[in-house]
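Worksheet: the structure to be examined is printed underneath.
Complex shown without one protein chain; remaining protein chains in place.
Labels A and B are assigned to the chains in the order they are written; within every chain, residues are numbered from 1.
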Amino acid sequence: MDFTFLMQLLINGLVVGSIYALVATGFVIIFKSSSALNLAQGEFLMVGAYICLYLVLQHKVPFIAAFVITMLFSALLGIVIERTTLRPLLGSPVISVIMATLGLASVLRALLQIFFGVDTIPFPEIFPPEPVHIGPVPVSIGYLYSLCCVAVLLTALTAFFKYTKSGLAMRATASSRQTALSMGISVKKVFAMSWCIAAMVSAIGGILLGAIRGGVDMSLANMGLKVLPVVILGGMDSIAGAVLGGLIIGLLENLCGGYLDPLVGGGVKEVVPYIALVLILMVRPSGLLGSRRIERM
Amino acid sequence: MRERIALMIKADMGLFHSKKSLAATVSFLVCLMFVPVYGSSYVLDVVNRIGIAVIAALGLNILTGFTGLISLGNAAFMAIGAYSASWLAMRTGINFIFCIPVAGIITAALGMVVGIPSLRLRGLYLAMATLAAHFIVEFLAVHWESVTGGVAGLTISSPTVAGFALDSDRTVYYLIIPTAILSVLFVSNIFRTRVGRAFIAIRDQEMSAAVMGIDVFKYKLISFALSSFFAGVAGALMACQTRIITPENFPISIAIDSLAMIIIGGLCSVIGTIFGAVFLTALPEFLRLATTALAGSFPELIGKLASLKELVFGLLVILFLIFEPHGISAIWQRTKNRF
Partner (left out) sequence: MALSLNTQLSCHDIRLTFGGVTALDGVSFEVMDGEIFAIIGPNGAGKSSMLNCISGLYRPQQGEIKFDGLTIRDLPPHQRAKRGIARSFQNIALFRELSVIDNIMTGRHLSQRAGVISGGLFWGWAKCDEEHHRAVVEEIIESLGLQDIRRCAVGSLPYGRQKRVELARALAMEPRLLLLDEPMAGMNAAERDDMVGFILEANCRRKITVVMIEHDMGMVMDISDTVCVLDFGKRIALGSPEQIMNDPHVIKAYLGEDDGFF
């Protein structure tokens, strides 16, 4: 029993953590290329979940097609947002950019509420409901799919950054905007691309999360803020760090939630990542894999 | 010659640039005195909330606008102020009025505790740390039941002044608005002296500020303490106004509202803070009036009011950032110069 409980927590943690990792990757990509802190990441996630859901439920589009359309929509959304909101603010103080993404979060959330209402919408069953058994532990198939999906995506992203020209341009911009500019890289295009990728990976995260939870509502947006402890732990400018941080935070909050909730009466899951954030800031502000230079002014 | 310089110095130091603006301010304050006499309970409620918002946003502007340190923790500090004032009043039976400044001081002390680990780091780490502080405070507000009363919250007995209980919007007005006015005055004064200049210097050029002899860390900490003090006072006043406080009174959106107020009003401007607080507190009320008026033709609007508010709020923030980054205070300045 105890062992099953532990395994259950570990698996939950891993799955949620992998989605954190995905969303955090989007966050880090934006931060690296344009040093903007995107606090609307959670809303991107929600947009993906809702659009996909809407297509499947209202228009009876098959899931795969709905998924593809959602991706296209998210990519477009990312580009439009970058073009209309972030680009005019290039060179503005940090506070302006943070505030703009908070404003953006409000706008996206409001639009979703206006179109879809505030009640939880059940997600159609994409994965078969019977769990598979790994040893004695029942694991839902959705979890496994989700894990695989995230693993594939992260590998694809890594390959993209390593082997494609655009990926190289993005890495170059991240390491020095000036130099990239002088080498003829269109930094504006890189910014747009980073928002585009961030919106897409978050949307995938949203769809997965919706499918796992079995429903979509406004609380999905909380994921956007949970990303912050993840990236602080992993290191603000490291994609590998985001992945590692995501998994650790996912495990940490599930384990703490599982074992401490009965002692203090719930809510531990929500607060543990932030306690971790504060501790990391005190001990090692650059995070596990972040570069040292980012922490000081 | 000497007199001319003395006159120039006097003009430089004055809070008002002309006799006219002094007169306008004084008459505005006189009008404020009569609001409770003529205003309805609804108007008073809105004005009281504006007063509280002014104090909270003023505190945030000291830190974020003037010192350049971004904080997402304003709601948490307001909560700390509200809870500590209420707890003190409940446990000791002290008149709530005296608990307000004490709550401010407690909040200032806790604010410094939050600030210390991140003040040596880059600006956005403070944003993160304060956000974390927000969620930790929220957790404590729900779970530390012996102090906060948990989800049920705390009920506050009304403060009394010379035997009069300040137990209605009309009476509590006389506590909130004077506090707001005094806070505005206090902060305006600070920015006429070396402390205020040190804050701005740190924001504009930290290295240069250090070379001028400004102890950067110390002044950042002072800024943090001052800012939390005002947030704490605002929270305590809010407890006074609502008379029952629960964790739901202080969601993260309150912190975001405060930030939006100083962005829309004008970072680094005391008068802008007032404009921003008035504007963003009154906005939902306008929207509500508008939707009620339009309800005949568009009945579905009523149900969407909350979403509509959020949409307008977000759009306003973004539009101001792009088209008027210096906020309403810049518009105000331009209009004033035209006359």
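In this text, a contact is a pair of C-beta atoms (placed from the backbone, for glycine too) under 8 Å apart; a residue touches a chain by one contact, two chains touch by 3 or more.
The structure presented is a predicted model; accordingly, all values stated were derived computationally and were not measured.
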Shown chains touched by the chain that is not drawn here:
B
For the chain left off this view, which of B:Ile190, B:Ala260, B:Ala277 or B:Leu308 is in contact with it?
B:Ile190
Hey, which of B:Ala129, B:Ala198, B:Ala277 or B:Ile328 is the one touching the hidden chain?
B:Ala198
I'm checking contacts with the chain that's been left out. Which of B:Val102, B:Leu175 or B:Ile222 qualifies?
B:Ile222
Applying the definition given at the start, please give the residues of chain B touching the unseen chain.
5-6, 8-9, 12-13, 186-187, 189-190, 192-198, 200-201, 203-205, 207-216, 222, 226, 268
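Basically, only the chains that are shown with their structure count from here on.
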Using mean C-alpha positions as chain centres, tell me how far chain A is from chain B in Å, no decimals.
32
Considering the complex alone, what residue numbers of chain A touch chain B?
37, 85, 88-89, 92-96, 98-100, 102-111, 113-114, 225, 228-229, 232, 264-267, 270-271, 274-275, 277-278, 281-282, 285, 294-297
Contacting residues of chain B [partner chain A, same complex]
64, 68, 70, 117-118, 120-125, 127-129, 131-133, 135-136, 138-139, 142-143, 206, 252, 256, 259-260, 263, 267, 304, 306-311, 313-318, 321-322, 325
